[in-house]
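Beneath this line is the structure, given in structure tokens, with notes to follow.
Every protein chain but one is kept in place in this view of the complex.
Naming follows writing order (A, B and C), and every chain is counted from residue 1.
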Amino acid sequence: MGFQLSSKDYAEYIKLAAAKIHENGDYVTALDSATGDGDHWSNINMGFEKLVEAIPELEAMNLFDEFKKIGMIMMSVIGGSSGVLYGSAYIGAAKVLKNRDIIENQDMCNILEAMLEAIMARGNAQPGFKTMIDSLHPAVECYKDCIAKGLSEKKTLSLVKSAAVDGAQSTAAMEAVRGRACYQSNKGIGHLDPGAVTMSYQIETLMDYIAARL
Amino acid sequence: MGFQLSSKDYAEYIKLAAAKIHENGDYVTALDSATGDGDHWSNINMGFEKLVEAIPELEAMNLFDEFKKIGMIMMSVIGGSSGVLYGSAYIGAAKVLKNRDIIENQDMCNILEAMLEAIMARGNAQPGFKTMIDSLHPAVECYKDCIAKGLSEKKTLSLVKSAAVDGAQSTAAMEAVRGRACYQSNKGIGHLDPGAVTMSYQIETLMDYIAARL
Amino acid sequence: MKKIINQPNAVVSELLAGMAKAYPELKHIENLEVISRKEKSKKVGIVSGGGSGHEPAHAGYVGKGMLDAAVAGNVFSSPSPDRIIKGIEEANSGEGVLLIIKNYSGDIMNFSMAKEMAEMDDIRVESVIVKDDVAVPDSTYSTGRRGIAGTVFVHKIAGAKAESGACLEEVKAAAEKAIANIRSMGMAMSACILPAVGKPGFELCENEIEIGMGIHGEPGVERTSIKTAAETADILLSKILADYDYSGSEVALLINGLGATPLMELYIVNNEAEKILSSKGIKIYKTFVGNYMTALEMSGCSITLMKLDKELKELLDAPCNTPALKI
Partner (left out) sequence: MKKIINQPNAVVSELLAGMAKAYPELKHIENLEVISRKEKSKKVGIVSGGGSGHEPAHAGYVGKGMLDAAVAGNVFSSPSPDRIIKGIEEANSGEGVLLIIKNYSGDIMNFSMAKEMAEMDDIRVESVIVKDDVAVPDSTYSTGRRGIAGTVFVHKIAGAKAESGACLEEVKAAAEKAIANIRSMGMAMSACILPAVGKPGFELCENEIEIGMGIHGEPGVERTSIKTAAETADILLSKILADYDYSGSEVALLINGLGATPLMELYIVNNEAEKILSSKGIKIYKTFVGNYMTALEMSGCSITLMKLDKELKELLDAPCNTPALKI
């Protein structure tokens, strides 16, 4: 039998992701200062701080309500571009958890895919536009591929994590089509997209957390 | 027979005074920056530039009209505190030249005294208030004293010049009662008053000019 | 960082609270950071908003003849959908609500999400997108042009149309007409400091200016040396006039300060702008000079033109009474 995450486990992951984001403040701020307006870290960090405060409430909910609640908190606390994108992502993901009590391997893949679709729809963006999508999209593609190929969960989690991290790194070479970097004369080429980096932090933390429980 | 200045001669002096003031721009600006608003030199320099432009007109006038005209130009071009003070001074001095074609020793003394009175009345100020008066007042006192003592014109001119220059230097020790320096917590103590310095430049140039003609 | 503030994170709610205290006809909805009119009337509601730091925009334009509610995000960050929904609710008197959105992806995403959610609550919501900044190429591929100071004209036109009793579609059409006729271009001479960041996002050397700088400190199109007022007006207007044909028409002119540029300089720029426009046969119908859409304490300015027809003139001249604009 594979991994199984409860709403309490997911709340536990939130705590770890919050810590990961908290640690990387100066780095992420520098990235958004180079290509945007410098607030991405402070926005998303504030969002995760609020999520951590809400953990007692979140872990008592079923998965559907928990994801919806996370989406609402992120949307209102983070604000800016990434708030509404994460809000849409979590509300989109909640739908695939409607009657589920636990998250298993296939659910996890479905969750990430629902998030990707919601973000792409909300932001009217595609892979290659130098956004958070460029970390999430390769992760989803990889996840689907691993399941199709019947790889072990351990292997899958490790490959998905690498895909997210590599995807974030790949934004350095991209020209921005969405987000503030597209107002730059060089379209941000040479700089990592901050939203892709924080997306990769979350996927990395999530994959590591699940892997540690196998 | 002593010196005699025509309106043309006085216009010649104006040219010399303009040059003297022009040369000391940075120094006077620094003085007014330390105790006031930094514009005294640029104001008075602009005034003298306009006077120099008006020389063809000035030297064709009688003394009465010439002094009145100088006063009007200084008043409107210099502006600020010193414009209206010099304007009042020259208009006051014009009165003592009403029916004179030349300026002789006693006239010169009368002119400076009339200027002093006009400045004191307009500015509601006394000697010791750390203003241009502190150069002009000792010069006038000295001039009257020299005439009373029957000193030679040469000696007189030299003593009046020294009195004006020393008077300007004496403002360093004074507390400001008029002008912008009085808003300072230490009332400008330790700094020369810019208006006294430019007054001393004018008296010095005038005395030297007359002395050179003796 | 020299700012007269308390906690960097509290600036938005404190500034709006201070504003509501100064203008008793406005109300501040705490936490959701909405400023709305206390007095309501039955008409199409007009809502605008965006990141804070552009004061008096947007809350300063709430009042009779302009906005019914303004929604504030954090400094330079779009407000979240829940705030915008509150603004929509405040502005709605049953005749529907028009959202005036500036063309930033963050604003578009948050306002669209709010629009969808308000529509689920049976409020009729329409939106228009202001994209007046000719510094950025117009493009359907990327987000395209930013919305900058011209937004103030859109507030005025839409607000006057709504006040006249027009229906939602008519108000939207008037706003769209204004948007189609507005072009802006700006330049900056110094950076600004986000309260929460504490240091400037970029540096300009003494003698260096940036042409086409956005109102969030996004880089512009060219760094160059400091110019005279005449040259500055010429550079900005040339870009505008190359993009849209204003020749032979009547225009509204806005000389906008970015926050730290003295009014003295804005008037000097206006003096030059008038000379250039007159020489090109463009007639200035009405001029606005001041800090209408700022970028914290950035120094610099922008020029905006709006081509006028009879309807736009009437709407521009219609009375309005807001903290930042009274006609």
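What we mean here is this: contacts are C-beta pairs under 8 Å (C-beta built on N, C-alpha and C of every residue); 3 or more make two chains touch, one makes a residue touch a chain.
The model shown is predicted, which means the values in this text are computed figures rather than measured ones.
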### Task
Considering the entire complex, write down the shown chains that touch the omitted one.
B, C
### Message
Even though one chain is hidden, which residues of chain C still touch it in the full complex?
### Response
2-6, 11, 14-19, 21-23, 52-53, 55-56, 60, 189-190, 206-207, 209, 226-230, 232, 255, 259-272, 274, 284, 287-289, 291, 294, 296-297, 299, 301, 326
### Message
Even though one chain is hidden, which residues of chain B still touch it in the full complex?
### Response
29, 33, 36-39, 42-43, 46, 72, 75-81, 83-85, 87-88, 122-123, 176-180, 182-185
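In this text, only the chains that are shown with their structure count from here on.
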### Query
Touch graph of the chains shown: is it line, ring, star, complete or other?
other
### Query
Roughly how many whole angstrom separate the Cα centroids of chain A and chain C?
33
### Task
Averaging only over C-alpha atoms, locate the centres of chain B and chain C and give their separation in whole Å.
55
